[in-house]
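Missing here is one protein chain; the remaining ones are kept as they sit in the complex.
The chains carry the letters A, B and C, assigned in the order they are written, with residues numbered from 1 in each.
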Amino acid sequence: MADTIRVQTADFDVGEELASLTARDARAGAVASFLGLVRDINEGNGVSEMSLEHYPGMTEKALAGIVAEARGRWDIYDVTVIHRIGCLLPKDRIVLVAVSSAHRGEAFAACEFIMDYLKTRAPFWKREVTPDGARWVDARESDSTAALRWEK
Amino acid sequence: MADTIRVQTADFDVGEELASLTARDARAGAVASFLGLVRDINEGNGVSEMSLEHYPGMTEKALAGIVAEARGRWDIYDVTVIHRIGCLLPKDRIVLVAVSSAHRGEAFAACEFIMDYLKTRAPFWKREVTPDGARWVDARESDSTAALRWEK
Amino acid sequence: MIKILYFASLREKLGSGGESLELPDEVSDLAGLLALLSARDGEWRSLAAVKNLKMAVNQEIADASARICDGDEIAFFPPVTGG
Partner (left out) sequence: MIKILYFASLREKLGSGGESLELPDEVSDLAGLLALLSARDGEWRSLAAVKNLKMAVNQEIADASARICDGDEIAFFPPVTGG
């Protein structure tokens, strides 16, 4: 049980991160993961560039709190959360969440939960450049709905 | 839309597979994936070795059918399913399922669906070596239950 | 002729990975084939009684009522445990 939680401008290597997640614990039979990428289109507009701002200090605390809550809900082994900040281009990796567990049901649930809470509770903000100019990305109603279902 | 479905004795590189999955489509903002590993313990016994048998021909057809059904249910882009056969050791990779989509909800659902159906419909059989000798792994009730929830 | 395959624990138990068989005229479905094979001596007797026995016709899961005809590939196996 050693969580990896990182906020960084540098890219990350998914294969390496998953290997390091699973290397520690031979009980882990299941790893569910999510990789988020910059899309080249959003709300109907082409996106040529994106920048990600965050709230240093609070971000790491919020992510650690979300992971701790996932641990309280599911029997999981190790967790990796990596989120990039700064300037990104279409297809660039933004976020990786990976969860190992003995069985896949818990790994999937915890991974999806962490993503849903990250989307609504971790202080990151996206700004994208489109042919119409730069704009701050609006929060999506569907993200709030996704997070709400875990309150049941 | 180009699915990768492979049954092989060789190991695979998760980072490379995910990179090749996402390289093709810049609309893909979300990749959900599942990695299954050999556990060093099962049903209370230590496992020192595992072998995987399959039904050549039917396996590939069954996997393609499961992926096609996922495509009918969710709006997903690309799918990768790789399943190893032959002799494996604890911590070895067994299976990778990865699904790309515009949004994470569909990627997660389709990935979990494919795993649940693979577990109950694709003709693979595990045999493991424990201190008490070799034994064929029994099908798990929980896998049937997991697959059944998609029938609703 | 039909081709019959046996997998995993069933293959071990029967001591056979498969066989080619001339389909008798009176056998027209999987239930009939199962009865035919179960009439053999030794471990074959228990074939029809195998718990959760799975069957496939031409690489598609099928149940006992599935029709079979000359040239078909039939398979018998225990519940799958991949993934």
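FYI, a contact is a pair of C-beta atoms (placed from the backbone, for glycine too) under 8 Å apart; a residue touches a chain by one contact, two chains touch by 3 or more.
Every value quoted in this text rests on a predicted model; they were computed, and no experiment measured them.
Interchain touches from the omitted chain, evaluated on the whole complex, reach A.
Touch with the chain omitted from the figure is made, among A:Phe12, A:Tyr77, A:Phe108 or A:Phe124, by A:Phe124. The omitted chain makes contact with just one of the residues A:Ala2, A:Leu89 or A:Ala139: A:Ala139.
Considering the complete assembly, subunit A touches the hidden chain via residues 36, 52-55, 57-58, 61-62, 83, 94-95, 115, 118-127, 136-140, 143.
We adopt the following convention: only the chains that are shown with their structure count from here on.
Taking each chain's centre as the mean of its C-alpha atoms, subunit A lies 22 Å from subunit B.
Centre-to-centre separation between subunit A and subunit C, using Cα means, comes to 48 Å.
Averaged Cα coordinates give subunit B a centre that lies 26 Å from the centre of subunit C.
Of all residues in subunit B, those touching 2 or more other chains are 36, 115, listed in ascending order. Along subunit C, residues 83 each make contact with two or more other chains.
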